[in-house]
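Note that one protein chain of the assembly has been removed; the remaining protein chains are unaltered in position.
Presenting chain A:
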């Protein structure tokens, strides 16, 4: 995942943009792209039951994840709608294939549990 760092105040943010630092207002070369590790901790998660847009058929799962690099992001989770991962779980970013258009394969950046739950004997 690509984020950005403000050299003037140290703020690390996502999504990347060079319009100006949200914390101190600095613009220009002080805003530098940086790599964010695609791992973090799950802070909240919900199953969305109703959604107006047909291209996102409900139910789907949305989570809030604090990245190990600092920023807090919200995104789709690769999780079944009826068994959500516990809050506090370690999460990793994955590229998840979604309904592909003709002749092309589309991937979505999502978060998934870092370690799958151990299988019950």
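As a working rule, a residue touches a chain if its C-beta (ideal position, glycine included) is under 8 Å from a C-beta of that chain, and two chains touch if they have at least 3 such contacts; residues count from 1.
The rule is simple: contacts and distances are computed from a predicted model.
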If you had to name the missing chain as UniProt does, which of "Thiolase", "Protein translocase subunit SecD", "LLM class flavin-dependent oxidoreductase" or "Iron ABC transporter permease" would it be? "Thiolase"
Answer key for A:8, A:34, A:62 or A:92 versus the chain not shown reads A:62
Chain A positions in touch with the non-displayed chain are 11, 15, 17, 19, 22-23, 43-53, 55-56, 60, 62-64, 66, 72-76, 87, 108-109
